[in-house]
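Note that this complex is displayed minus one protein chain, with the remaining chains in position.
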Amino acid sequence: MTAQTEAAGPVTAEMYAEINAFYARHMRHLDDGRTDAWTAGFTEDGVFAQNVVPEPCRGRTAIAELGRAALAGLAERGLVRRHWFGMVDAEQRADGTVHTMYYALVFETPRGGKGVFHLSCTGADILVRRDGEWLVQDRLVVHDATD
Amino acid sequence: MTAQTEAAGPVTAEMYAEINAFYARHMRHLDDGRTDAWTAGFTEDGVFAQNVVPEPCRGRTAIAELGRAALAGLAERGLVRRHWFGMVDAEQRADGTVHTMYYALVFETPRGGKGVFHLSCTGADILVRRDGEWLVQDRLVVHDATD
Partner (left out) sequence: MTAQTEAAGPVTAEMYAEINAFYARHMRHLDDGRTDAWTAGFTEDGVFAQNVVPEPCRGRTAIAELGRAALAGLAERGLVRRHWFGMVDAEQRADGTVHTMYYALVFETPRGGKGVFHLSCTGADILVRRDGEWLVQDRLVVHDATD
């Protein structure tokens, strides 16, 4: 029985804090329109799948395109979108990855108007640590409305 | 002055991370329909009180019944319910328990429909650690609408 095959276990307090701060920074990049910085939170070959999209985005180029398209749509409608990740559970795996499960909410506010709660999802990520930074290797987002 | 009578103090970073992850896992169990796993997050003699319910539920059997009734109601109405716990404050007591105070939000999404913000509460738990797991010994949920 080597470390590679040991059972999974909880993350450390350091990892839990880092991952929560990473999620805050990562989604803030997207919400503030910094698509490249958001995309850099995925590995080069990262996968971003959503149950409301037929095919997963594979790799940073495809993920960046998705991000830019979403932001263009919001800009056209004059909306500020905020992604809230919370209720994070996280588990270390023997291969060095961390598997997270979390809830995600989206709120939208029109410039000069009244904000609204937009939708609720769940997320499941496989995270890896590279050069002192957490990166998303695989993300699956499932919208509650279509679960 | 023994440890039993010492003043309360803040929790460690480890405890704070564990408790936040426990809340995520525990409420996810309920929201995903795993009543037994949710109920196992209470001690055998755990108490679950809400200011909108005349009598507290005492013990896992009563708590499980409450959970199943709530889930049956949601299933009938085709709703996904998500409980968000956040804004967690936590304090160690000399008797080894941890007392938490937190906010809780409930969001509901009809299958194929538009999610809504349902309600806001506050929560106060007494948690104990048994065999490496956090358990709820006592929970009081107060709905803002009827506070």
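By letter and in written order, the chains are A and B; residue numbering begins at 1 in each of them.
Keep in mind that, in the parts below, a residue touches a chain if its C-beta (ideal position, glycine included) is under 8 Å from a C-beta of that chain, and two chains touch if they have at least 3 such contacts.
Keep in mind that what you see is a predicted model, and the values were worked out from it rather than measured.
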Which of B:V53, B:A70 or B:L119 touches the chain that is not shown? B:L119
List the chain A residues touching the unshown chain? 12-14, 16-18, 20-21, 23-25, 27-28, 80, 82, 84-86, 107, 109-117
Chain B, residues in touch with the chain not shown (by the definition above): 10-14, 16-17, 86-90, 101-103, 105, 117-120, 144-147
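The rule is simple: only the chains that are shown with their structure count from here on.
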Between chain A and chain B, the Cα-mean centres are separated in Å by 25
